[in-house]
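With one protein chain withheld, the remaining protein chains of the complex are depicted in position.
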Amino acid sequence: MNRLQIPDVRGSLSRSWERLPRWGRFAVYVLLLVGAVLLPADSIGRIMAPESDWKSILFFPIGVYVLLAVGLNIVVGEAGLLDLGYVAFFAIGGYAMALLGTEQGWSFWVILPTAIAMAAVAGVILGAPTLRLRGDYLAIVTLGFGEIIRITANNSNWMGGPRGIAGIPHPPNVGHVSQLQYGVIDPKPYYYLVLALLVIVIVVVQRLKHSRVGRAWMAIREDEDAAELMGVPTFKFKLWAFAIGASIGGAGGVMFASKVIAITPSNFPFILSVLILAAVVMGGSGNIAGVILGAFLVAWLPERFRGFADYRVLVFGGALVVLMIFRPQGLLPSRQRAEEMTEGQGGMGSMGAETAAET
Amino acid sequence: MLLELDDVRVHYGKVEALKGVSLTVEEGEIVSLIGANGAGKSTTLKTISGLRKVSSGHVRFAGEDIGHMPGHRRVERGICQAPEGRGIFPGMSVVENLEMGAYARRGSVRGDTEDDFDRVFQLFPALADRKSQTGGTLSGGEQQMLAIGRALMARPRLLLLDEPSMGLAPKLVSQIFEIITEINGQGTTILVVEQNAAQALARAHRAYVLETGRIVKSAPARSLLEDDDVRAAYLGGRIGT
Amino acid sequence: MLKLINFAHSEIFMIGTFAALFTMHGLGIDHAIGGFALVGALLLCALAAAAASGGAAVVLERVAYRPLRKRGASRLAALISAIGASFFLQEVFALRYGRDTLSFPRILSKTVLFHIGDGAVRTDKVLVVVAALVMMFVLDRFVAATRLGRGIRATAQDPETAVLMGVNIDRVVMLTFLLGGIMAGGGALMYGVLLEQTRFDVGFVLGIKAFTAAVLGGIGNLRGALVGGFALGLIEAYGSSVWGTQWKDVIAFVVLVVVLMFRPTGILGEALERARA
Partner (left out) sequence: MAGVLVDPYCLAVIEARRSARMNGTRLRVVAVAAVMATVVAACGGGSSKSSSSGSSGSAIKIGFFGALTGSNSPQLGINIRNGEKLAMDQYNKTAKTKVTLVPYDSQGDPAQAPQLAQKAISDKVVAVIGPAFSGESKAADPIFEQGQIPNLSASATNAKLQLNGWKYFHRLLANDDKQGPADADYISKKLAAKKVAVIDDASEYGKGLGDVVRSKLGSAVTVNDSVDPKAAAGNYSSTVNKVNAGKVDAVFYGGYYQDAGPLLKQLRDGQFKGAFVSGDGSLDQKLIDEAGTTAAEGAYITCACLLAGASSDPAAQQFTKDYKASSGADPGTYSAEAYDGTNAVLKAIAAGNTTAQTINQFLTTVDFKGITKEIKFDPQGEVQGGAIYMYQVKDGKLALLGDVNTLI
């Protein structure tokens, strides 16, 4: 019975959302956007990050994590593929920015689409031989891919080895508006840049979700065999999910590298893949608002509790367990997902039969 | 009364799958439960076996309320099910699958189960030839035999059969039902769920008709065979043997 | 075995190494010993490590897995829960015992018995290989031939039908974790004897390696895990001698991808080709 109570409250929220007229929803979007634009204010920062620089962490980790989580959500939340090596695409974007920026002298705006394409190609290269695998097999292969990229960067002199690459150019300034002057000191322009990209990505992803592609992903997630039998070219759509997710990761990497100037392979550890995955799942995989919330919390909480330094990871680990116990479907689950859960068969297969409990 | 369901309700999430099912099975009977796809037949069996939680109502077995008892303890009480789709363990050999049937009888050692093996191999000689073959490599008919044989290994007082004829050739179907009658003759009470209503009604003593989570008819099986509604809905107007 | 990546298994292993270390300290061992004293001490350490790891595994199952199982949560949720538990356990040990490597005392003198080519065959290595093979054999027999072993396999192959056969799933899952924990504890002692060190994050990489080996051999297949482990070890040794140690993981993963391309369920295949339709 308890189980029913939880989706109910959430359900009433989403019902009132559905009742909102078109202009009402639009107004909410505009309000959210205005809120996001005003977010770097110092007064907010004093509350949100008293022991760190709020404007900086709004770009990284918060902005970048949110972007990565939205990208990974396509792979995990929409297509139901477990990817434990998502950081690889982030790294590819970062290194593309670093190498093309320092050695070829390309501009940020040229590198961004190039890197997105490169990451997408990498997604296809990883996906093509491996996407026929399922579950744990796919997980370990993706994990391996992430490690391969990092180790290769660490051991290849042309990628700077463990020293990485320094002197990465910033994006060129736009006009004389202070929000668009990309330098070392002011993090705000980078935050607005990542915000703009995020808005574009979200619009595109939501459109995609409600298109034929999105329905195909849903079918794959729910029952791959059945989808295949119904004539959904599952392999093609899985590859699409991988490529689109990868390209968003790549874009995140470009942003990150152009802000921090110097990157090393240690910027792209396995644990980052895990954190982003945790963000997606704890937020509510498949629901973009949930994913954003999850990524925000994963990025923000450790910064908020700097004073707590030694216990941060401990508490984070404990909180993940508690959260998964009480809200296995995430903080803001997607509606379809919630229904899959109550049926006891999540997209990745449930943990076992629902058996009558000894209560 | 061996088994009694009293106004049992079961939910899947928000959907009510059983809307107050009441039925009884007497010692020594074959009772069959017929109905269309999605009527709640399998859910009823799963509820009796403890795979589904009862939202309200009672399940009584041999006078004891077992509605909230975990599934594995119900097996110890003597309820054993051959599930829909047979549920053969594909990685285990025929013998190992049969041994799984005797799992609930804790003290069971080889000597003790010897008789049970003999009984199963007598009923299903085909299995005796395939003792060491893994379950996944058997044919559909053999798997069904194995599923029933495995359930018998538990020496059940009540045997639950979920669609024993599903996916089998007509000749095999009659064979299976003959064996079911034989098992019943040896003293095991049977509750069988079937879409092949003709066979089920022909072999059963009594029958219930389930429609969208409710019992809509209950009568001696023979009389249902003559029932016009039932014939129209489940027998396609044609009476089997 | 139960079809989930137990990310926290590395920490179960880590707890075993600490238990073995503390037992050695408790016994006051500070130099290599021999004869019956050695056998006794090793058995005590094995017992302590197995108890600690086994106990931790059972607690983990109760706290981080069972509630999710009861709620019919997705495997993804279980994965995150395990990752959370893994972070938590690592940090508990990091905060309590520091982040530096802790050394084991030398309990067994490392005498070279003979050489094969350039490789020296040493007492500790022989002991570990023998002990590992014995453990594998016992586990293999246990799962194949005992009632509980059958219950475990049945649950892995088809949990719902297992219940219909009278298997108490909660108990079987718990005992599976216990068994896994005991094996991890045994492995932890071997690691301690062989490499004489531990650290709060010692399990992490080993966990990933173990998982890789299991996938390489075929999940849920004990012999597959053994084959996978050997194959992984050989690949890594070969890779590091030819291309340098820094590339061995890359080589191992590339081989893994190639193997999975041709055999999507590992070298020996999944023991249980579960009908999915």
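As written, the chains take the letters A, B and C, and residue 1 is the first residue of each chain.
One rule holds for everything that comes next: a residue touches a chain if its C-beta (ideal position, glycine included) is under 8 Å from a C-beta of that chain, and two chains touch if they have at least 3 such contacts.
None of the values given here were measured: they were computed from a predicted structure.
Every visible chain touched by the undisplayed chain in the complete complex is listed here: A, C.
One of A:142, A:247, A:267 or A:285 touches the chain omitted from the figure, and that residue is A:267. Residue-wise, the contact with the chain that is not shown comes from A:57, picked out of A:39, A:57, A:218 or A:232.
The omitted chain makes contact with chain C at the following residues, 98-101, 103, 106, 110, 112, 118-120, 122, 191, 194-197, 199, 201-202, 204-206, 209, 236-237, 240-241, 244-246, 248-249.
By the touch criterion stated above, the residues of chain A touching the omitted chain are 2, 5-6, 9-10, 46-48, 50-53, 55-57, 60-61, 151, 154-155, 161-164, 166, 183-185, 187, 259-262, 264, 266-267, 297, 301, 303-311, 315-316, 318-319, 322-323, 326-327, 331.
Definition applied: only the chains that are shown with their structure count from here on.
The greatest centre-to-centre gap from chain C, using C-alpha centroids, is found for B. Chain pair with the most C-beta contact pairs: A-C.
If each chain is reduced to the centroid of its CA atoms, chain A and chain C end up 32 Å from each other. Separation between the centroids of chain B and chain C, computed from CA atoms only, is 41 Å. Under the contact definition stated at the top, the residues of chain B that touch 2 or more other chains are 50-51, 70-71.
Chain contacts: chain A has residues 342-343, 353-355, 357-358 touching two or more partner chains. Only residues 2-5, 63-65, 67-81, 83-92, 95, 155, 159-160, 163, 169-170, 173, 208, 211-212, 215, 219, 244, 246-247, 249-250, 252-254, 256-257, 260-261, 264-266, 276-277 of chain C touch chain A when the two sit together in their complex.
Partner chain B is touched in their complex by these residues of chain C: 147, 150-151, 153-154, 157-158, 160-170, 271-275. Partner chain C is touched in their complex by these residues of chain B: 49-51, 70-73, 75-76, 80-81, 83, 87-92, 96, 99-101, 103-104, 136, 150-151, 154.
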